[in-house]
Each structure stands twice: as C-alpha cells, then as structure tokens.
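Beneath this line is the structure, given in structure tokens, with notes to follow.
Only a single protein chain was left out; the remaining protein chains are all shown in position.
Moving on, here comes chain A:
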C-alpha cells in the first residue's frame, strides 16, 4: 500500500506546482492546432495493396493517453472488445472471428502470448507506444500465425529532432482513478533516445444495480481494483549514413482484481501480469536494398490466484529472430523476402514440466505498380511448425485508382488471402487435454472495396471507404468436452463470416478552426457452416459477435481549445452459440474538452473528460458491470 500513498503525494505535488502556472497563463491564447497525423506508406502497408489499414487518430491517442488500448479500439474502431468488466481481461476480434485469430505486432514482431494465443489489451496502455494501426482481414502472409481476422500494429514512437523534449502528465478521475506518466527524449544527429514511465491505479468501486439479486439492489462494485506501471525505453543510433541500430524495451506490470460476474460469489480472484519485451534492430541500406535484422526476447508471466482454486502460473520466454531484405527496382517494383524464427519455452501450472516449441517461416512480399494508378501486391508465406503442417498462405491484392479529376479520386480495391493459426501451447501441452491430432486453423478470405477521396484545396478532405468481405475459417479450434466429459481442444467447425465495413472521414479547415469527423459502420455475420463434432449450432450467429456496430468521432479545434467526442453503438450480442440469450445493444458517449496553453515554447494541456456521459448501463461480457458516468481531469506539460 505504501506505493499508493507515495503516488498520491507525487501527483498532488505535480498538481500544486503546475496549477499556478496554469492560472497565470490563462490569458494566453496563442494559436495552436492539434495536428492529426495521417501516416501512409508505412513499410507494412507497402505490400498490403487492396487491404484496409487504418491508423488510430493521434489527437484521440493524445487525449486518452492514460487509457488502455482496449478503450481506444472500442471507441475508435468497429472492432468488438470483450471486456470481463472494468478490470478484467479485454480481447479484440475482427470480422466475426475470435481474439486468438487476431495478430498483435510490436515493431513488426508478434507479441501474442504463445500459451493463450491472444493478447490482453487491458494491460497495454496507450502511453506505451507511438502509433497504432489496424489492418482488417487476413494478413498471415505478412505477419504469420494468427492474423486471420486482422492485425493490430503497435510501433514505438518515431523520435525526431535534436535536443531535449519531455512530456509529463498527471490525471485524476472518478472511482479512485489516478494516473501519472512522464516521457523524456533526447536527440542528436547521431542518437535518439526516449524513456517513458507510467503508473496508474483505479479502485473501480462504482455503484451498479445488481440485476441478479432479489429486488435488484444498488451495490458497490467489489474486487475490481487495478494498479499498473510500466517503462518504455527506445534508443536509435545512426551508426553510419546508411546504417541504423535500434534498441526497444517495454516492460508492463499489472496487478488486477478480477471483477466477478453479477450474482457470482466473489472468490477474490487476482491476476498479475508481467510482460517484458526487448528488441534489437539493425537496418542497413545498400545498393542491394534495405537489410533489416530484428532479434527479440519476450517474457510473459501471468499468475492467477483466488480463494477457491490453487494458484496457477504461466511463464513463457519467446525468442524471435527476423531477417529480411527489401529490394526496390525503379519506382515500380519492390520485393521483400525474409525469414522469421521463433522459439518458445514455457512453464505452466497446467503443463508437465517445461515445454518448448520451434517455429520458422519464410516469406516473400512483392509489390508491383504496372501504372501510376494501379498497385498490385503478391505475398506468400510458408510456416514450418514442430508437429504441424500449415499450408502456404498467399495473398494477392490490387488497388486501382480508376478516376481522378483532382477533386474526386475513386479507387477499386480487392484482395484474396489465405491465413492460418497454429494451435497454442495450451492446446498442445495442457496435461490431460492437449490434443496431438489438432490441425492448424486455415482461413480464406475475399474482399473488395471502393475508396473515394474528395479534396477541396486545403479546406476539405473527405475520405470514404466501403468494403465487403467473405471469409471461411476451417478447423476452428475450440475447447469442448468429449464423450467422457474431458475438456480438450478440437477442430470443431468451419465458420463462414461475411460483412460490410463502411467508413468515412472528413477534415475541414476554416481559418483557425479545424474540424475532423469520422464515422464507421460494420455489419458482421459469422456462423458455423459445418460442424465436425457433436450437434453444434449451425446457422446461428457466433457468440459475442455483434451484427451491427457503429462509431462516430469528432474533434473540433479552435485557438487552443479542442472538443473531442466519441459515440459508439454496439448491437445485440448473443452470449451463447444457440442465439437463446443476448446482451442488449448500447450506445456510449465520451466527451473531452481540452485547452492548450503556450508557455514560451512549452505547452500545458488541461483536459476535462467525461466517459459514458449518458450514464448508459451496458455490458460487453455477460453480467460484468461496466462503469457509469465518470469524470477525469488531466494536466499535461509538454516540452517539445
């Protein structure tokens, strides 16, 4: 408990010392525009012609820097987040698939836990990385196992400029929430270094109506407190004009009480996550193109304790090596080839001793632009996994800008892609359950879309995209009891998912005012098309896949003031595969008002946020209460 009070003192100190400055500078209305960063042409996207890759808006990430990645994706993308309450595990799924069928990459390497095959987004704070991109649809040819439904790409900040810079933030909010972070960077022509630290805690002791109890009394949430801290460290060293060496380190610690479902006995369950991620990267440019080598060590530690079961521990080391060579010929051809090696060493309370696995894959990615308005990409990956035999995964995509009159641009896009997911270590090694006959999941997807750009000088940019897809995922792995009641993973069914994604984004600049708005809607149908064991639930929508989800976000900035709003509508979600029970649809509204004050060359940003403004009652996992309306106030001091 000592560190809690230390933190409070520290936060209080920050508030007190910053407040007078803020008051003194209130008259300062120095113009400042919040910049919306749009990053196109990131290396990963070069070979993704015809796929939809969306960057999370940086003004949103700035405002919600203290939140988790789960929160950010929930508000800004049409992805569905399954959160076991406010403190529990949060996973994300694309296009009617499940969380294990989503690849999470950090600086280009997969960080999903090899034991569970998924990543808990609640333990990933937004302040831990520089930018987030979301790639819809299979990307296994580029990212390997697990990228069936899509991929979330996290990257360390891109440090630029010389000299010293810092960013200190402190925040306090409803339900016992405190957050503090500090990021420092230093750069010369040769070296760029950055360090980030954060600490957050939340009691999450909000009140909710217990719908399961006799006379549905209002009760206070128990056993949902969270404390988290972490550190990021980046070092980029320009060894020579054409050679760069980088080190990235990221450590996160989360201690969470596991919020029980309403009406379930509180068993004082607790989760402790420790994730260490280290990576070294060497990049060299020569006349043969760009050579990149990445070596990484990840350690994922997870401990679950409760007063009803024995404590269980999972501790996994992942070693990864990726070497690749990119060669660009003229303006039209680009070829990237490489290999990825992975070694997992896991100890787990459910395994008999330490277990390990080796995986290797080779990939070739080709981009060819036959004309200035036509981009083609052809990717191929072949994985070799101990004990399994995944099929090669190709991807073929095109992006054809068939109309361009300088105001309107229209593009037709499409791709066909294969994908796979190797069984997890739990699927293989769980004592008494591990199934050696398991086959890797195989996905096959077709998508096509239209993209429209409407540009009116510097005043208006309107970007609209409409995508339709059809996807088959065969040998879907699910844990299920066999005839003798023994739970084990099986290739249970084939799933057919199809849907539509519509998206539009407008950016309007009028003098000193800037308005940007995004709207997105997805329709998702995902059902069992073929059942291999048992009776199944053919033709029903899979559980926790909403048919409809829509998001609306807007940022208006004027003279240092900015207002940010997010509206998220999520349709009903069935809570079982029989469509016999469902969670009601919900609408969430978040609002934030911020004021940026210029203090010499420094900035002070004051933000007042309200989450769930309309006080909506909603759940993303059945019977796990979510917080009512809450307020957060934050101060952020930036030395650019």
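Everything that follows uses one rule, which is that a contact is a pair of C-beta atoms (placed from the backbone, for glycine too) under 8 Å apart; a residue touches a chain by one contact, two chains touch by 3 or more; residues count from 1.
The definition used in the following text is that contacts and distances are computed from a predicted model.
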One chain is missing here; what is its name in UniProt, given the choices "YncE family protein", "Microcin C transport system permease protein", "Ketosynthase chain-length factor" or "HEAT repeat protein"?
"YncE family protein"
In the complete assembly, which of A:188, A:216, A:286 or A:358 touches the absent chain?
A:216
Could you tell which one of A:116, A:151, A:497 or A:604 touches the chain left off the display?
A:116
Touch assignment to the omitted chain, from A:164, A:288 or A:487, lands on A:487
Out of A:191, A:239, A:339 or A:352, the sole contact with the unshown chain comes from A:352
Write the list of chain A residues that the hidden chain touches.
89, 91, 99, 115-118, 120, 211-214, 216, 260-265, 271, 302, 304, 307-309, 312, 314, 350-353, 424, 426-427, 430-433, 478-481, 483-485, 487, 534-535, 537, 540, 543, 575-578, 580-581, 622-623
